[in-house]
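Handing you this structure, nothing more for now.
Of the protein chains in this complex, all but one are displayed in their positions.
Residue numbering begins at 1 within each chain, and the chains themselves are lettered A and B in the order written.
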Amino acid sequence: MAAMTLLETHGLTRRFGGLTAVDGVEFRLDEGEIRALIGPNGAGKTTFVSLLSGRIRPSAGRVVFAGEDVTRLPAHARVMRGIAYTFQITSIFARMTLLDNVRLAVQRRMMRGWRGPDARALDAAAMAVLDRVGLADRATGIAGNLSYGHQRLLEVAMGLGLRPRLLILDEPTQGLSDAEIAGFVDLVREIARDATVLLIEHNMGVVMELAHRITVMEMGQILAEGPPEAIRADAEVQRAYLGG
Amino acid sequence: MDFGPYLLLASLEGAVGAAVLALTALGLSLVFGVMRIVNVAHGEFYMLGAVIAWWVTSMVGGHPALGFVAAMVVSPLIVGIAAAAAERLVLRRLDYDPEATIVATIGLLYVIQQLALSTYGADARPVAAPIDFRVQFPWFGYSGYKLCVIGASAVMMLAVWLVLTHTRVGLMMRATQHDPETARAFAIPVDRVYAGVFAIGAMLAALGAVLIVPIQQAHYLMGHDPLLLSFIVVIIGGLGSLRGTVLAAVIIGMSDGIISVFFSPTLAKILATLLVAFVLVWRPAGLFGARPA
Partner (left out) sequence: MSRAVGLHIAVLAGLALAQFTLPEYHHGNLARIMVLAAFASAYNITFGYAGMLSLGHAMFFGAGLYAAGLAAEFGGIAAPGGLVLGVIAGALMAAVVGVLALRTTGVSFMIVTLMFAQAAFLTVLYFGEWTRGDEGFVIASDMRRVLGLDLADPATRYWAAFAVFGAVMLGSLAVARSSFGRVLAAIRENEERTRMLGYDVFRAKLMALAVSGAMAGAAGAAYALLFGYVGATFASIQYSILPLLWVLTGGAATVLGPFLGTLLMFYLIDVSSSFTTAHMMIVGFALIGLILFFPKGILGTLRERVVPWLP
């Protein structure tokens, strides 16, 4: 079965003053894949995914998601189309319970206008999501009291609560212990069964283990793209980023 | 009187207003620039300066100039001490949180204003001008003191500029404004700089008030208009920019004076407040937005 294109960009460009952070990027992402986005700091990875999620506006170019041109849609409307984004720096509702955090995500999906879903259905759906990331037993705790690793999981849970078609994870394993990273890898694999995952990641072990394909960015442009083995073998990439 | 002389008179009145406004607004601008806080009680420091000036001149006998000179020294000093105390007792404990600071300085506004009401009373009281001569134009005579106010204000602003650009204290203030964390790392006593800047800001308002009391009587509610006008000046002029503040003060002060003579002063104020609102709305990142509040 030929994979369907979920997301593509054409000539996507973002300039900040004199600096071009993202420079005419042509990018394609197939439905169902796990794609890793790698590159040195300042390569424009976070700016690029921010353009995809709509957090910032492009200076030029287009973003097409599931056949629809979403370039002019604001971020919240893109979320409703199925693009979920988890922040690089953990961003949760620290003073609310875990359940409330996830409820807000689930509620958005179930809302019609400002009418929220039935409380019981909402709770059940939110608990199911917490269970999926393994935080169900802490549901009534305050999110701000969680360990850093668990906060990152909660972020992912909020993303999952939206039931996205595309989940963008911005450096999800940064600051996690090895054991936590192993759990995370399993979780992402499980998520990828019904969503496409785009992952910015510095940990090459995680990248090699998870990614179906890898995109390498440098200075706002795509330097190389291909399956992990090919990227690993690419001498130029290796010299520059894989410490080889 | 013909239109020409009338315009000249309006411009002179505008220039006197602009001179005092520039000093007062400079204080507000300095506090915002260095400390990144909005001092809503700024107008009350101005009022306090005027009331203390009345109090000092009424205690010192002899020639009016004696009392006035004493007021020029004593009034800013007392106001500065009061401001430093408020900074230490209230603002520092709030960690200069922008929103909490505004609420606290609103409280301070009422405290100072009502203290003045309960001690000084609700009357407006005049202060004699230190010099008494008139400059005779072909069409009208004009108060020599008012012309001196313009000169005095210019000299004081020049002094502030020299302090900021040519002294160690000024360097510390600019470093703190640029980046408090780095300033701390370079052993700049940021806490003391903050207290000092807050005091200096209030003292500039007090100086403006001392200059104005021989023209406008001291009253416990007199801080309202200078506060509003200073806000307008600081926002239009660009925050923390000395040159912008002075320029905006001259433009706003002059046009306030001139428009008020020819049109309704209320209409002038409506337009000015709306102008400020729209500047902030259309340039939200330009002025206060440099740091997310």
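Note that a residue touches a chain if its C-beta (ideal position, glycine included) is under 8 Å from a C-beta of that chain, and two chains touch if they have at least 3 such contacts.
Being a predicted model, the structure only gives us computed values, none of them experimental.
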In the complete complex, the chain left out here touches which of the visible ones? A, B
Residue of B:M35, B:V51, B:A83 or B:A104 in touch with the missing chain, whole complex considered: B:A104
Determine and list the chain B residues touching the chain excluded from the picture. 38, 90, 93-94, 98-100, 102-104, 106-115, 117-118, 122, 228, 231, 235, 264, 266-267, 269-270, 273-274, 276-278, 280-282, 284, 287-289, 292-293
Quickly run down the residues of chain A that touch the omitted chain. 53, 55, 74-77, 79-80, 84-85, 87, 91-96, 100, 103-105, 107-109, 111, 114-117, 158, 162
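One rule holds in what follows: only the chains that are shown with their structure count from here on.
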Between chain A and chain B, what is the separation of their C-alpha centroids in Å? 51
